[in-house]
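Removed: one protein chain of the complex. Kept in place: all other protein chains.
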Amino acid sequence: MKQILILSGKGGTGKTTVAGAFIELSKSIAFADCDVDAPNLHLIIDKLSEPKKTDYYGFQKAVIKNLKCTNCGLCEKICRFDAIKNKFINIHKCEGCGLCVEICPVKAIVMSDYSSGSLMLYKDDGKVFSTAQLKMGNGASGKLVAAVKKQLSDNFIDSKISIIDGSPGIGCPVVASVSGADIVVIVTEPTVSGIHDMKRIIDTARHFNINPVVCINKFDINEENTKEIERYCDSINIDVIGKIPFDPMVVKAVNNCKSISQYPESPAGKAIKQIWDFIDRNLIKANHCKNKN
Amino acid sequence: MKIIIPVESKNADAPVCPSFGRTPFFMLFDTETQKSDFIDNAAANSQGGAGIKAAQTLVDSGAKILITYRCGQNAADVLNAGGIKIYKAENGSANDNIKKYKEEKLSVLTDIHPGFHNHGGKNK
Partner (left out) sequence: MKIAVLSGKGGTGKTLVSVNLACSAKKAVYADCDVEEPNGQLFLKPIITNKTSVTVTIPSVDLNKCTRCRKCITFCKYNALALINDKLMIFNEVCHSCGGCIVLCPQKAFMETSRIIGSIEEGISGNVLAVSGCLNTGEVSGVPIIKSIMSKLPKEEIVIIDCPPGSACVVMESIRSADFCVLVAEPTIFGTHNLAMVYDLVKFFNKPAGVLLNKCVDGQENPSEEFCINNKINILAKIPFDEQLGSLNSQGFISVREDNKYKELFENLLTNIEKEILQ
């Protein structure tokens, strides 16, 4: 089973648009949205029924038992995350290290389960779609991402490929989504920000022994920059596997809760199909993306 | 000499678990007594550093050989420091792999993946 992960570095370059199209074109029966902070994929997947929701429990958080507390203030002094003030523990700042629990002279602090988000599982007609929503203000989203992937692998029966819509950035949730990915597709755009961020996400993917491929979205908004991306990728042995033109049809499709691949005659629809065909022919059947360094 | 293998259930014919750090159990096989014991993996539900904790369990068990599909850098550091040699598992059960090891058909695991900062482990 090949796992295809779509990343970008910069937000807003078109990850979900591309992921949604790949899912349609490949008739994939196993896919996931790992952008647990701001999941959007479900908005353009056809015919989804109600998902099964499970509360996700990450790190436990510390809780002060007020009746036992003598107000000595030791926990407040010792906490490295500034999570304790006036006998009150800020759950958003608490990282669950448990030091306050150990240090409290009257054992007034305990660790308690804390739900930092919910997992959602959609199972329709043999398809499995795994996603999650992190509750706002929470950290350690990487663990929730790992849970999304585990939920997917625990539930799908047999699939040649699975498609994962990743999150922007290079941090926690991105690192977690890279684990287990066979093919990484970076969707970039020809703007100075897009290029800058693409370089960092390429670095991050390579840090984890993956050789990503790149596709340039909205390539015609700045053809100079597009050429720069192609030159840069060539210089570091990264393949640019396709270019998608700016197409107002994309917004229309999204706002109609549809994937752009349902408009196959549109310029963007055509370009994404070509990219998918390339991936299908050349990457899924081979071991292209494993870094042989 | 003791060989240790991550397994999906407490059964010598159980499949080798694709994950090392988060495997539910380990099978500890003693080549002198030819007996198998099963250890719970305390790291299975770890929020993070599962590979490290699992590797600590292995070192404490006295095992000298580990047969696994995958292993992360942090866990490998612990295992190397503890003098445990890591072999690459092949498709099949724990027993199948012990047999292959005895027949010298297993190769050393060289593809050690970098740490995933608490979020890794491939679940097939």
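Letters are used for the chains, namely A and B, taken in the order the chains are written, and counting of residues starts over at 1 for each.
Convention: contacts are C-beta pairs under 8 Å (C-beta built on N, C-alpha and C of every residue); 3 or more make two chains touch, one makes a residue touch a chain.
Computed from a prediction, not measured in an experiment: that's the story for all the values here.
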Omitted chain's touching partners, listed by label: A, B
Hidden-chain contact residue, picked from the options B:I3, B:V16 or B:A50: B:A50
Residue among A:M1, A:A38, A:C72 or A:I236 touching the omitted chain: A:A38
Which of A:S141, A:S159 or A:N211 contacts the chain that the document leaves out: A:S141
Sole contact to the chain not displayed, among A:E95, A:D239 or A:D280: A:E95
Positions on subunit B contacted by the hidden chain, ascending: 43, 46-50, 52-53, 55-56, 59, 74, 77-78, 81-83, 115, 117-118
Sites on subunit A contacted by the missing partner chain, in the whole complex: 8-13, 16, 37-38, 40, 43, 59, 78, 80-81, 92, 95-99, 102-103, 134, 136-139, 141-142, 167-172, 175, 189-193, 196-197, 200, 203-204, 207, 221-222, 225, 251, 254-255, 257
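Convention: only the chains that are shown with their structure count from here on.
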Whole-Å separation of chain centres (CA-atom averages), subunit A against subunit B: 29
Residues of subunit A touching subunit B in the complex: 1, 58-59, 96, 140, 142-143, 145-146, 149-150, 153-154, 172, 175-176, 178-180, 207-209
In the complex with subunit A, residue positions of subunit B that touch it: 47-48, 113-114, 116-124
